[in-house]
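Okay, handing you the structure first.
Excluded from the complex is one protein chain; the other protein chains are retained at their positions.
For chain A:
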Amino acid sequence: MWHRSASFILDKNQNDTVYPADSVTLTPPPPSSISTPQNPNPNLNRNMSMSAYYQTRAAHHGVVTSDWLAQSQEAATRAVATGGQEIVDGGKSGRAFSVIDEFNNWRKQPDLAEAVAAIRALAAVIRNSEAKTMMELEIELKKASDSLKSWDTTSISLTAGCDLFMRYVTRTSALEYEDFNSARSRLIERAEKFGEISYKARKIIAMLSQDFIFDGCTILVHGFSRVVMEVLKMAAQNKKLFRVLCTEGRPDRSGLRLANELAKLDVPVKLLIDSAVAYTMDEVDMVFVGADGVVESGGIINMMGTYQIALVAHSMNKPVYVAAESYKFARLYPLDQKDMGPALRPIDFGVPIPSKVEVETSARDYTPPQYLTLLFTDLGVLTPSVVSDELIQLYL
């Protein structure tokens, strides 16, 4: 799949593009400073638990706290112990390599996607592995991948990223080499390449989508997707004249953050409440969303509210564009909204709710492929039916 990556588009435009000043480095950052705890402790005895995935996103926009770090250490210890590797202490020095620690190190950069962090961590597993045969190495990789996936079972892109990494790396013909070391270095090469492609995916997607944003257009955005942010940032830097309508995105209030970021770029922004989407759909030229995961049918799983917006846009003949990296392609196939694993997020209404009133706390919904127009991925601009094509070829 990735030998056909559209990364050529990066090389073509290297001279013209101005890279943003806050570009992210590739080495893992030093542990960040500790500050007062702002985020809710997930170990509280509550009836509904917050999905760790959404917790992370909240954490990235807060600060890494000491008890959060302690929990991640605990998770690492638990996961490593069940994986059959050496038990890890709290200390940072003089201890064996642990994939969860590596993962957490990578994850601390707020701009890095979780799946990319996982991919980098798995590549590090290969590098630091002491296995002597290919079979041993594959088993180690599988264990590491399982422990990463169990860290958060509700995150689709994490699961998909790990699975795709395993398929991409282990199907290399290098496995037929006699010499284990050369086979291993080939594996490392492929792993690094996969990490590179996944990391650059956002830039590639941003460049591919520039053709679709024309001067004077109005874009409706839902939810705070870093990929969509990249797209709009690049469009603003290319001096395109457009304006953005963004939904408030309750309960995350992610729309407010997005409006903030766009205002810094001098892009005209208008905030809407979620219910005002149909009201303003007439003046919208296109809808832009990100995706938590892209499923086999070509549909997407994304923040709650995406399905609604896609339905309204479809009935008014407005195109819906999805910006998603290719490592988010998952082997799921939901038939309806309830056919997915649950991901819950507690909602704060600001006033106390009587206990006998139920609240719908699901954090995401499924948008079927017939309501999506195009997918912008690092493999190119695709129609929804191509997702299954790519997955079949990879799992051949």
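Heads up, the rule we're going with is that contacts are C-beta pairs under 8 Å (C-beta built on N, C-alpha and C of every residue); 3 or more make two chains touch, one makes a residue touch a chain; residues count from 1.
Basically, contacts and distances are computed from a predicted model.
Enquirer: According to its UniProt record, what is the protein name of the omitted chain, chosen from "Inositol-1-monophosphatase", "Trafficking protein particle complex subunit", "Elongator complex protein 4" or "Nagb/rpia/coa transferase-like superfamily protein"?
Expert: Record says "Nagb/rpia/coa transferase-like superfamily protein".
Enquirer: Out of A:T133, A:S182, A:N260 or A:Q393, point to the residue that touches the absent chain in the complete complex.
Expert: Going through A:T133, A:S182, A:N260 or A:Q393 one by one, A:Q393 is the residue touching the chain not shown.
Enquirer: Pick out which of A:T133, A:S275, A:S315 or A:S385 touches the chain that's been left out of the picture.
Expert: Touching the chain that is not displayed is residue A:S385.
Enquirer: Could you list which residues of chain A touch the chain missing from the display?
Expert: Those residues of chain A that touch the unshown chain are 296-298, 331, 333, 335-336, 339, 369, 385, 388-389, 392-393, 395-396.
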